[in-house]
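Please find one structure pasted underneath; my questions will follow.
Removed: one protein chain of the complex. Kept in place: all other protein chains.
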Amino acid sequence: MCTAATYKTKDFYFGRNLDLEFSYHETVTVTPRNKVFALRHAGQLDHHFALIGMAFVVGDYPLYYDATNEKGLSMAGLNFPGNAHYNKPVEGKDNVASFELVPWLLGQCATVEEAKALLERINITDDAFSKELQPSPLHWMIADKNQTIVFEQTVDGGKIYDNPVGVMTNNPTFDYHLLHLADYMNASADVPENKLAKGVQFNAYSRGMGGFGIPGDLSSASRFVKVAFTKMNSISGDSESASISQFFKILGSVEQQKGCCRLSYEDDGTPVCEYTIYSSCCNTDKGIYYYTTYENSQISAVDMHNEDLDGTSTISYELVKDQQINYQNKPNTAE
Amino acid sequence: MCTAATYKTKDFYFGRNLDLEFSYHETVTVTPRNKVFALRHAGQLDHHFALIGMAFVVGDYPLYYDATNEKGLSMAGLNFPGNAHYNKPVEGKDNVASFELVPWLLGQCATVEEAKALLERINITDDAFSKELQPSPLHWMIADKNQTIVFEQTVDGGKIYDNPVGVMTNNPTFDYHLLHLADYMNASADVPENKLAKGVQFNAYSRGMGGFGIPGDLSSASRFVKVAFTKMNSISGDSESASISQFFKILGSVEQQKGCCRLSYEDDGTPVCEYTIYSSCCNTDKGIYYYTTYENSQISAVDMHNEDLDGTSTISYELVKDQQINYQNKPNTAE
Amino acid sequence: MCTAATYKTKDFYFGRNLDLEFSYHETVTVTPRNKVFALRHAGQLDHHFALIGMAFVVGDYPLYYDATNEKGLSMAGLNFPGNAHYNKPVEGKDNVASFELVPWLLGQCATVEEAKALLERINITDDAFSKELQPSPLHWMIADKNQTIVFEQTVDGGKIYDNPVGVMTNNPTFDYHLLHLADYMNASADVPENKLAKGVQFNAYSRGMGGFGIPGDLSSASRFVKVAFTKMNSISGDSESASISQFFKILGSVEQQKGCCRLSYEDDGTPVCEYTIYSSCCNTDKGIYYYTTYENSQISAVDMHNEDLDGTSTISYELVKDQQINYQNKPNTAE
Partner (left out) sequence: MCTAATYKTKDFYFGRNLDLEFSYHETVTVTPRNKVFALRHAGQLDHHFALIGMAFVVGDYPLYYDATNEKGLSMAGLNFPGNAHYNKPVEGKDNVASFELVPWLLGQCATVEEAKALLERINITDDAFSKELQPSPLHWMIADKNQTIVFEQTVDGGKIYDNPVGVMTNNPTFDYHLLHLADYMNASADVPENKLAKGVQFNAYSRGMGGFGIPGDLSSASRFVKVAFTKMNSISGDSESASISQFFKILGSVEQQKGCCRLSYEDDGTPVCEYTIYSSCCNTDKGIYYYTTYENSQISAVDMHNEDLDGTSTISYELVKDQQINYQNKPNTAE
């Protein structure tokens, strides 16, 4: 379904894979500070931090999948079907509709600490954005350069988890993933040593057995283990180029290839497959949002600071979805 | 170490990951038909099919890592340490040095059938290209649009294997990989059915469990299974863009991320890591060679048919190794 | 640590492996109906169902590890360190010390339904049996021939889980094991079919690949999967001999062999290992308790109905721990 990750070199990076079988018309969208959000139960958000991220914009309302604010606080909503539980409004709580959560939290908080304080008293409501756009079942990863948390609201209420590995996938709940990851703690990127049969001389046939035992399938539990292994062992230079290259490699380690995750079949036998629609990487210090799409591996970028952040309307950039190939020897006939 | 793969839509595609801890100065190199190869034991190859591929060129001699000829026959050499065994020249055999094999075979053969006939009587010799460039231990995957084979020469002699899955990695020998893959034959891209405990209602928490059980580590045996699963289940459109996008996803499924495959440590504790230096994809019907590098995810391309294929010297294109980012909102100050 | 299981043929069977690095002086112990239990907070249990099971008996008080009552209701306590949470007594609850739970529940309830009713209002207290015998952190599997449940009391309070597979191990909590098991739902005892690479003819080298993908290590999560697979696929005759033979095979599938689960090392380097101290199987319909020990593979048996069940004191049978070998050709000189 989806995978989110963080990465730190000189700057701090936050991004995600969106894995689905279909796509809305999402765009890279900047929301300036004075875009007014009329909230369903929590009044009006007139002035707030500016945001950049991926959103489906409906009538100038940005429905963010993931976003970063001008302070560097970032969050992503990931699919959480069967577990996410949204409520009716409750007296004495901050009642925030699921689709409002990103602007509400990133609009007001500069850090994870501040976000935690708001989340302590939140109640995510089941209001639909519109009849056509019913609430998606989500949980959220929220990060700044100092810490990462996960917020989940289930039938047992809201829970804030510290996330020591800075990655997230989908079901089950976050505590499961962390326990499950512990099973693989012995998996090492180093050349393996013989601990199985003392005294036997094994012929390690492969140069490098990096992470032997790590699962490679596309279930959310296995993607969590694989992306945690990749992220926690990543080494890169700290230049912008080296950092974002490594970040996209981390996400690439759990990419969903078309055909490999079949959900169902059309009546005519055509398989319906999830695949990685886009991968994103935001430099949260600089406010630059990088992305690739399934069919365009070139990195495109939008810099929020190249926009007027004091505006009142969202600014959106269409995704460049076609493969942008650099032909090194153009035909002479083209001249 | 390395992974090679084929893929077929309207056209036939062949390519590979090169996974190493260091890189020579390889370039995309076209060898025209009249470039003369003076072979160590097998005479002189004056006229031959034109080739395109990745090569380290030394004094106009292309040391190909992988290449495709103008007839669409393709081959890649993959690391095979400890198993590859090269001999002294033998009477009655075609004695070909390991570094000569690519031009010798692709220079003469239009199909795998023709290549097989030559391989039946070959003896790969241990001649060094030069004192500095000793023979690399290799095995080779060779493909046209109709079939794929693997050729290995070990202490037991040369063997030609049919390769029904069209992928290849490194050690051990090819027969091992095929037997090992059979263990995973039950892994499916479909939503899993309960076969473990009849009558129990399981809660499949993840939408799509694509390939549960497939390994995700970087050993050559696990990469073989993962890339075979990805390739054999791949679905894509058959346009050039859709085809090469899917091809790079197939190779991406077994990419080596920097830090995740540590071979050793420098004296100062710096880990020495293998990583995917480049990934290639050749449209073997059109003779267009596409590639990405670790730090440049944009696809670059060289078309052999844009060169004079009747020439006598190699033509090389430097790899574009820096991340080529498409900035969608350039700052106004830049104007 | 431990594994419990149920099995049903004509009769219903319940048993467990006790996996520890040391052993108290446990005995097969029958508690007759009129043995008085003076409970810490819940008054006195004067008359109750008779019990049979494995217990460490201290001053005629049976500290049961697992037991079955004369109605066929059975339960076993399994290690649950770090998760089990016992409280101080609470007004309005049935306050039962952890070591009292087995006689309290099995003494009063004939069925799981009745046990559930009692568990709804229970509060497990942290009273120690004695200064030397502090409470063990446990969770419990409880079964009759119609259903199996698990009861766990953590910091979040008490929880009753339906257990559709009728097996149990240790940490983490039961809901984790059931979710984790779902990952393996595709594992089949049948000869595998090729779903990985359509059209490829694989050579399934092994006759029977029963359960490919099932883990074989000794962690509690893996033992849960392995024993669930073995139990849910078990086939046997329904005679007493066939049934108990199969039951011990089910437990044998997750046995801990000496040396294979090292917990720590003595100062002199001697490893401290968990191993399967005993395995038990109670025919809950007939009240016959069968067991084997690590070093005695012959099944010993105690039948509760061969005792006076109206007595007031426990009756204990020492475990037969020495290997009982049946020598088929005794030397003549021995006559």
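Here the chain labels run A, B and C in written order, and each chain numbers its own residues starting at 1.
Everything below uses one rule, namely that contacts are C-beta pairs under 8 Å (C-beta built on N, C-alpha and C of every residue); 3 or more make two chains touch, one makes a residue touch a chain.
Being a predicted model, the structure only gives us computed values, none of them experimental.
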Touching the absent chain when the full complex is considered, from C:Ser74, C:Thr148 or C:Thr230: C:Thr230
For subunit C, the residues touching the chain missing from this view: 1, 28, 79, 81-82, 170-172, 187, 189-191, 203, 205-222, 225-226, 229-230, 233-236, 241-242, 244-246, 248-250, 252-253, 255-264, 271, 273-274, 290, 292, 294-303, 305-307, 317, 320, 322-332
Absent chain, residues of subunit A that touch it: 164-165, 178-179, 181-188, 190, 192-198, 200-205, 209, 211-213, 228-229, 232-233
Interface residues of subunit B (partner: the chain not displayed): 172, 176, 179-180, 183, 219, 221
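Just so it is clear, only the chains that are shown with their structure count from here on.
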Distance from subunit C to subunit A - Cα centre to Cα centre, in angstrom: 43
Residue list for subunit A, restricted to those that touch at least two other chains: 172, 219, 221
